[in-house]
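Here the complex is missing one protein chain, while the rest keep their positions.
Naming follows writing order (A and B), and every chain is counted from residue 1.
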Amino acid sequence: MFKTITRCASKFVAIAAVSLLAMNVHAADPIRIGSFLSVTGPASFLGDPELKTLQMYVEKINEKGGVLGRQLELVHYDDAGNASKARNFASRLIRSDRVDIIVGGSTTGATMAAVPMVEQARIPFISLAGAVVITTPVKEWVFKTPQSDYMAAVRILNDMKTQGLSKVGLISGTGGFGSSGREQTLKAVKEIGGIEVVGDETYSGSDTDMTAQLTNLRNVKGVDTILNFGFGQGPAIVTRNYDQLGIELPFYQSHGVASDGFLELAGDSAEGLRLPASPLLVPESLPESDPQKPVVEAYKSEYEERWDAKVSTFGAYAYDGLMLAVAAIEKAGTTDKAAVREALESIQGHVGVTGTFNMSADDHNGLKADSFRILEVRDGSWKLIN
Amino acid sequence: MFSEFLQYLFTGITIGATYALIALGFTLIYNASHVINFAQGEFLMVGGMATVSLTAMGVPMLLAVVLAVILAGVLGIALQRLAIAPAKNADVVTLIIITIGASIFIRGLAQLVWGKEYHVMANFSSDEPIQVFGAVLNTQSLWVLGVGAILVAVLVYFFTRTLTGKAILATSMNKDAARLVGIRTQVVLMLAFMVSALLGSIAGIVVAPITFTSYDIGIILGLKGFVAAAIGGLGSGMGAVVGGLALGVVEAMAAGYLSSDYKDAVAFSMILLVLFFLPRGLFGAKVVERV
Partner (left out) sequence: MAQLSQFRLKGLLILAIVIFAVPLFITNPFHYGLATQIALIAGAVVGLNLLVGFAGQISLGHAGFFGLGAYFSAITTSTYGWSAIPALVVGAIGVAIIAWVVGRPILRLKGHYLSMATLAVGFIIAIILNNEREITGGPDGMPVVPFDVFGWELSPFGQYTLFGMEISGDLAWYLFAGVILLVAVWLAQNLIDSPIGRALRSVHGSEVAASVVGVNTAKYKSLVFVISAVYASVMGALYAHYQGFVTPAIAGFDFSIILITMVVLGGMGSTIGVIIGAVVLELLPQLLADFQDMEMVLFGLILMLTMIFMPKGLLPTAANLLAKRRKKSAGGDV
């Protein structure tokens, strides 16, 4: 009798132990963070630092014990800037890899191609792309970390106005970034008032000389400033051509070139140009009272130490995306998708590298135009203007 | 008004000269083998990227240029020996696909070795542009034009005065006949790939200070070079040069006077116009007749 009882008991203990172990295993299941980025192809200067940032901070978070006691696991694919590929990889992340949240989408095209899939699968998605359409109108499951190009346009145009400039010669790339930036600039001009676009030229991403377009803009009657919206090497060529042509008008660029790599390419010819950017380029100029200062400084030094490469604004989008995801999961206390989405939407005062995020049901970006700082190139480096 | 026109012309001729050199490379290989070598742009990339990375390692500029050109030449030979020659009985289309595979492979390697960033190469001479009747000319443009002219002159001499050059020409006219008179056609093919790689890499180096350089710069410049070769009649050296210059000038003029949105479309419709109205290209027919 006793024997049977002990046998039963030991059996019970064994079963309990096994199931406990199983539960433990279950609890230690990693949180899967999915990502598709344009690591190669024409948008690789976005995807490359973004991937490096994600890899590095997933490691760092894991070293510190992970999130909710679980390790993070990064599952990432390279969409090479191709929207069809992006959609396929989003599908693979959701259906095959069964990730808990997606942080990715370097370009607007890649992001928008994945959106129907994401909305259908009901999984939180933090995009790293800029265009307004991503979060306006608000899509239930889609968030983004960069400020929209509309905000950049507003910030630039307002700075122009304070400088007493009112007739803008606009030149833009025909790629996704430049094309959307051009559209938003034209829209912002109407809404702000007191400033107008008097010339409108474009160049394709692979162009090697923009002298003709700039000559046209210079010859427009009354033009008093020139704005270039584009990214990649194109804006650097525009800047050099601008200098070679000896154009003396105040020159503005977009946040698309806010990186030290751009300064290296453009060299002396970048002297005096202005652009809106995240404070990442000028951490030392930030006042001590600025809440972003420690975050920005930490990201910059950690990234540069780990990768032996200069930080870029775009990598910071991935940093903010990952940190928002982690904050939301911690806040929700679970990886339940609906709960994480709720938590993301209610994040307030989250200090990131790009700005301070205040999400709400009507705002899945959570940043204001003043999170952009206006910088000027002086003596080959960035100076904070305001 | 005139200064504007001059400005567009300078821009067009500079980039057109680059297209012309690439188009010459296409033409050489096309003549020798009827293959459209889609890896042509990669020679250009290798020239620019190797020079940049060698100078960054402290190699003097001139030596870096020589080494980069040699590297491209070796690559050209390797492409012919390792990829084109083994598939000797293959259809021309198959050979074209092989060159596409090769270009992806070379680009992939370049990306691994040199990274994905764009790189700057300093102007060969002064950074201070020259003023001509109100238009501005970058000193590097003079380098591009000068080097281009020298290369064309050397090629003309090579093909009309040297035995090797004549052998290549003969092979391109009639492979079997060439073989019968004792020309080793495989060697000729190899030479064609090598010379075309040398041309491409030199073009890539002289133009790099204007365009910057990166692992993927070869895609679009190679394609434009092909378009130039097609306008010139694919197979005519003179056509390649004129086609290249015409393409560059039309692009710049279209950007200046018509629409910068559609300047590339204007360039591509040139192909259609030439095919519709001058089906052998600008110079295609003449060369064939001369034989």
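In the analysis below, contacts are C-beta pairs under 8 Å (C-beta built on N, C-alpha and C of every residue); 3 or more make two chains touch, one makes a residue touch a chain.
The shown structure was predicted, so the numbers you read here are calculated from the model rather than taken from an experiment.
Participant: Mind giving the shown chains that are in contact with the missing chain?
Facilitator: When the full complex is considered, the omitted chain touches A, B.
Participant: Looking at A:T40, A:T335 or A:S371, which residue reaches the missing chain?
Facilitator: Considering all chains, including the one not shown, the answer is A:T40.
Participant: Based on the whole complex, identify which of A:S179, A:Q213, A:T313 or A:T354 touches the chain you can't see.
Facilitator: Touching the chain that is not displayed is residue A:S179.
Participant: What chain A residues would touch the chain not displayed?
Facilitator: Residue positions of chain A that touch the missing chain: 39-40, 77-78, 82-85, 87-89, 91-92, 94-96, 107-109, 112-113, 115-117, 120, 131, 133, 174-176, 179-180, 183, 202.
Participant: Which parts of chain B are in contact with the chain that was left out?
Facilitator: Interface residues of chain B facing the absent chain: 36, 83, 86-87, 89-94, 96-98, 100-109, 111-112, 223, 226-227, 230, 234, 261-262, 264-265, 268-269, 271-272, 275-276, 279.
The definition used in the following text is that only the chains that are shown with their structure count from here on.
Participant: So the centre of each chain is just the mean of its C-alpha atoms; given that, what is the distance between chain A and chain B in Å?
Facilitator: 38
Participant: Which chain A residues qualify as touching chain B in the complex?
Facilitator: 40-42, 44-45, 48, 174, 201-204, 206, 208-209, 211-213, 215-216, 219, 232-233, 236-237, 244-246, 261, 264-265, 267-268
Participant: Mind listing the chain B positions that touch chain A in their complex?
Facilitator: Residue positions touching the partner: 4, 7-8, 10-11, 14-15, 111, 116-118, 120, 127, 129, 136, 138, 207, 210-212, 214, 216, 219-221, 252-253, 255-256, 260-261, 264.
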